[in-house]
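Here the complex is missing a single protein chain, while all its other protein chains stay put.
Note that the chains are named A and B in the order they appear, and that numbering of residues resets to 1 at the start of each chain.
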Amino acid sequence: MIPEIGHFSLIVALALALALAALSLTGAARGIPGFVAVARPAAQGQFVFVAIAFGCLAWSFYSNDFSVLNVASNSNSSLPTAYRIAATWGSHEGSLLLWVLMLSIWMLAVSVFSRSLPEDMVARILGVMGLIAVGFLSFMLFTSNPFERLLPAAADGRDLNPLLQDPGMVFHPPMLYMGYVGFSVAFAFAIAALLDGRLDATWARWSRPWTTAAWVFLTIGIALGSFWAYYELGWGGWWFWDPVENASFMPWLIGTALIHSLAVTEKRGAFKNWTVLLAIIAFSLSLLGTFLVRSGVLTSVHAFATDPKRGIFILCFLAVVIGGSLSLYAWRAHRVEPGGRFELLSRESMLLANSVLLLVACGAVMLGTLYPLFLDALGLGKISVGPPYFESVFMPLMAPAILLAGIGPLVAWRRGDAAQLARQLRWVAIAALLGALFVPLAFGRWAALTSTGLLLAFWILAGTLTALVVRIKSNAKINSAFLGMLLAHAGVGVFVIGITLVKSYETERDLRMAPGDTATLGGYSFRFEGVHELPGPNYAAARGSVTVTRDGETIALLAPEKRIYRVQQNPMTEAAINGGISRDIYVSLGEAVGDGAWTVRVHIKPFIRWIWFGCLTMAFGGLLAASDRRYRAARRREDATAPDATVVRGSTA
Amino acid sequence: MIAIAAGVALISIAAALVLNAFQGNVVFFFSPTQVVAKEAPVDRTFRVGGMVEKGSLKRRADGLTVDFIVTDTAKSIPVVYSGLLPDLFKEGKGVVAQGKLGPDGAFHASEVLAKHDENYMPPEAAHALSKAEADRAAKSVVNPGAAR
Partner (left out) sequence: MKRFLLPLAIFILLVGFLAVGLKLDPREVPSPLVGKPAPAFELPILQQPDKRFTPGDMRGKVWLLNVWASWCVSCREEHPMLVALSKRGLMPILGLNYKDKGDEANAWLKQFGNPYDLSVVDADGRIGIDYGVYGVPETYLIDAEGVIRYKQIGPLTAAILEQKILPLAMALKK
């Protein structure tokens, strides 16, 4: 009964989404107040029914209802409760439902927090989001019904893929999807503005907090995914340039560009076309990511079982949504008036250069991701594009972007003061050079790339600090948007330090160890004590014990595991990690090679936690910026204030 | 004007970077049949995919180096790898190895990938197997008497 309620709720939600899209878009276009008024209640109703459907599916998983195909395929009665609930989004169907749930949450948020927007604008925004919901709901109902019954019911389920049985599975997908789908708000704002012709600074101010909020979720989602891969896959890597990772990273890059471009559009009324295009691209890439993952055109660790019918459906949907919005853009964009003028040395040009760099970097990532597909489509053979490609293209493109991010906050809008900037940058340059020279000395090994990475990191950190000092000295008000921006930039610096030090100074060894054997790596000694069997809830594990000592002092007792999951009979490596601010010690177990000996891999990863800490700092900065009082206050008096009147020299974010 | 010039310059730099990186870092894929027919490059890293032949996995005395045979059911080549094998590496299952051909005729893998579950094979490995199968089927039609 519960699955049928869920299925029925999805149908009701689809009907509501259809009504929402049709009525509110026509209402806004023709000026029919009765139709426009439908937008909010329809969006809220859609949320309620999607939430019911999601609850029903989660209940089916929780209560082990193996008469539901989805549950039988992705769960098992011995699966721990938390993972049974996480298994709700462990399958293709379930993750689509999560996608739609996230979309509905964003729609609910727009319908609640948009009191100050003109009614027809709200109707257009919700109408566009409703159209997207129509696409995804019908995709689900027609090709991937999560509530499909399995009759007769299975005695027990096939279990969740062991790789997904991890706390990461509980948090990573909801965060990532929340970010992915969140760009639909910025997209809907952009489309609404194009339809309406009201593309101005007010529009930018409305979209900014929404875009930043989506970006915060995406940042956290990607960071969680990376951390999860690091400790779960057992290979010590934290980013693989895997197609699915790239699919989430591309919208992030464009989202970052969009945030910066929106700042210019709000403050100076410039780059409107560019901003709108970025908003369209950011969401298009979210859709493309969904397509790549769900259609099986690209395969990766994350890809689910594929079905060409589904691929064709998503591709058509993609063509309609993205093709439609780009056509609208081509049709309407030339009507937009140019914004305020600016000199070459100005914050505007810095932000423009940065967003172009981000766009180009995203293009390079996309090319690398899709190039094997292109070659295959043209019948030119099978290839794979690995991390070396991405690293050698991405880094040179990001280096100037980071340099600019260090300078940007110091340059004034419209026209920068070159002499003053040079004075301020002197200290930044000195700090960066000192850091780049002396930090490698502490590690005892110098390399050009290490110094370059550190130079960039210290440059952006010092530049950010200088911007804060300058602002304090000038006695100007420091709002949370400004602080948030500085914090996010500092996060980039921390992130780059982490990457540089890990890439330069990590060490690893593969060893064969018999009980009692000792090996040394990076000043630590590892004593292998042996392996004993240990039963888990739904797996059997072989647990090794390794004592780590340094200068005779015990640092940690590590217990890496090799698990065999009972249902799917797949082995899983569970690495043991001793984490710290300055280094991680990472031990994973290979296989038994006789006489109680095992193959063991040990890694020392200096400063690797800084990578995720940097991401969290960026996300926190974004949160601070999105919560700025200005957005709420500004909205209330948005009609009274002309956009250019808000531009005060030095006020910023 | 300056903005456009800068944009063009940026894109050409990016294009140069991309082309350069593609040249150096793209890894081609070959099936064991192609490797045996000497179609694969000698001094370049490439990938070979197929199935790990049953009973071919041997571990050397150092405990870390393994030898196994990758086959596309038509031809097979020996592979040497030193290090921890991935969790899903099994005899009789699909595998993709990345490395170089050694002077001894064996494929020296620097990386072994086996991302699959019970029903799934790495697409490259599946590709190699189905190609060999097609070739064999074609031969058996030409010469029906020789079919098994």
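Simple rule for what comes next: a contact is a pair of C-beta atoms (placed from the backbone, for glycine too) under 8 Å apart; a residue touches a chain by one contact, two chains touch by 3 or more.
Keep in mind that this is a model prediction, so the values were computed, not measured.
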item: Visible chains in contact with the missing one; value: A, B
item: Among A:Ser77, A:Ser327, A:Gln420 or A:Ser582, residue touching the chain not depicted; value: A:Ser327
item: Selected from A:Ala229, A:Leu277, A:Val293 or A:Ile608 as touching the chain missing from the view; value: A:Leu277
item: Identified contact with the non-displayed chain, of A:Ala13, A:Ala28, A:Ala53 or A:Leu69; value: A:Leu69
item: Chain A residues that touch the omitted chain in the full complex; value: 69, 72-73, 150-152, 154-155, 158, 273, 277, 280-281, 284, 291, 295-297, 306-308, 311-312, 315, 318-319, 322-323, 326-327, 329-330, 333-334, 370, 373-374, 376-377
item: Absent chain, residues of chain B that touch it; value: 51, 54, 73, 92, 118-121, 123, 126, 129-131, 133-134, 137, 140-141, 144, 147-148
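Assume only the chains that are shown with their structure count from here on.
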item: Centre distance in Å when chain A and chain B are each reduced to the mean of their C-alpha atoms; value: 31
item: Chain A residues touching chain B - in the complex, by the definition given at the top; value: 161, 234, 299-301, 305, 344, 349, 352-353, 356-357, 360-361, 363-364, 367, 371, 381-386, 388-389, 392-393, 396-397, 510-512, 568, 570-573, 588, 590-591, 593, 597, 599, 601
item: Interface residues, chain B side, partner chain A - complex; value: 2-3, 6-7, 10-11, 13-14, 17-18, 20-22, 24-29, 47, 59, 62-64, 82-85, 87-88, 115, 117-120, 122-124, 127
